[in-house]
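All protein chains but one are shown at their positions in the complex.
Here is chain A:
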Amino acid sequence: MTEAYIYDAVRTPRGKGRKDGSLHEITPIQLATQVLEAIRDRNDLDTSYVEDVVLGCVSPVGEQGADIARVAALNADYAETTAGFQVNRFCASGLEATNIAAAKVMSGEADMAIGGGVEAMSRVPMGSDGGAWPVDPAVAHKLYFAPQGISADLIATKYGYSRDDVDSYAVESQKRAAKSWEENRFSKSIVPVKDVVGMTVLDHDELMRPETSMQSLGSLKPSFVDMGALGFDSVAIQKYPDIEKIIHVHHAGNSSGIVDGAAGILIGNKEIGEKLGLKPRARIKSMASIGSEPTIMLTGPSFAAEKALKKAGMAASDIDLYELNEAFASVVLRFMDALNVDHSKMNVCGGAIAMGHPLGATGAMILGTVLDELERSGKETALATLCIGAGMGTATIIERV
């Protein structure tokens, strides 16, 4: 099988996903367009060699609807021959899009493709696309649907993570993110977002709160108590009946932030790189997606990682750096326990608790982040993974070349 290489990785900064967020005035098609333009311009790319653009997007309706990937490629003045399509693997959409782009290269379908994602959460709110899973009574009953916050609290309850445990993790995420910005660790990938007259709208992740402390987090009330009392605690317990009651520990300060952003990763085979004079940065070593129990929902990453490791013939200890999307603190704590991964290898540049989680884009963002960090720290292998709605996990292992 053909090897797939990463040639470039870019992302926008993440803007607060609210009406007063800096990126709120920028359309999602613009976010995706500027990412594609950056990939083209940084690499002096003849876009007729880009055979497909795969973009993750979790709420593909309204201005994110109607195949935003193809429309962004056209809008970025890519060659008409560059196809495009949008995928939805919930929170792992950006990584799944990258894996699909890599798979196209590996299978020989394409010599070069772009994977990435976009989500303007301030403009197209989460849940805008409806869906049978939580809403249709027959389906919600059958699947014991519970919202992710309840699932995250269920993980904390089941595996014994206290409020202090999750808050400490969050404080560390903020510290690491702040330090990474101070040290310009993201500068290789960041593409400032510009408006129509060319002014820079945002050049940094604006959600971060480096001053976050145990005290400041301690004052926040847990977010999912009422939702639990309404009935979701009972639903979760009916699925996990050895739990007396759900202990609610998550809140806005130890969960991923709602933000706007986009990312893209340029992938191709060896020959196309040579032909176009591009230097490969990393090889995609293996990829995997799995399904897991949907009510606890967010424990999939360890299973996806194990599957990807097995495909790569590796052990968890062979990985130098891990990126696991910080959807909720308990998700990361559980993963580190399950795979016996030390915190010093995990999310070393901070994560979504500090910088935010633009749903469809995050997977591509964290893959780019960990590649930059491998290069900066002179390490070799990394594994990026995300927990996913409805109980799934997607993982990708890369190694530098």
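The rule we apply is simple: contacts are C-beta pairs under 8 Å (C-beta built on N, C-alpha and C of every residue); 3 or more make two chains touch, one makes a residue touch a chain; residues count from 1.
Basically, contacts and distances are computed from a predicted model.
Asks: Name the omitted chain as UniProt records it, choosing among "Amino acid ABC transporter ATP-binding protein", "Cytochrome bd-I ubiquinol oxidase subunit 1 apoprotein", "3-hydroxyacyl-CoA dehydrogenase" or "Thiazole synthase".
Replies: Per the UniProt record, that chain is "3-hydroxyacyl-CoA dehydrogenase".
Asks: Touching the absent chain in the whole complex: find that residue among A:A66, A:A79, A:A132 or A:V401.
Replies: A:A132
Asks: Quick one: say which of A:V54, A:A103, A:V118 or A:I237 touches the chain that got left out.
Replies: A:I237
Asks: Identify the residues of chain A touching the omitted chain, counting contacts across the whole complex.
Replies: Residue positions of chain A that touch the missing chain: 127, 130-132, 134-138, 140-141, 144-147, 227, 230-232, 234-235, 237-238, 241-245.
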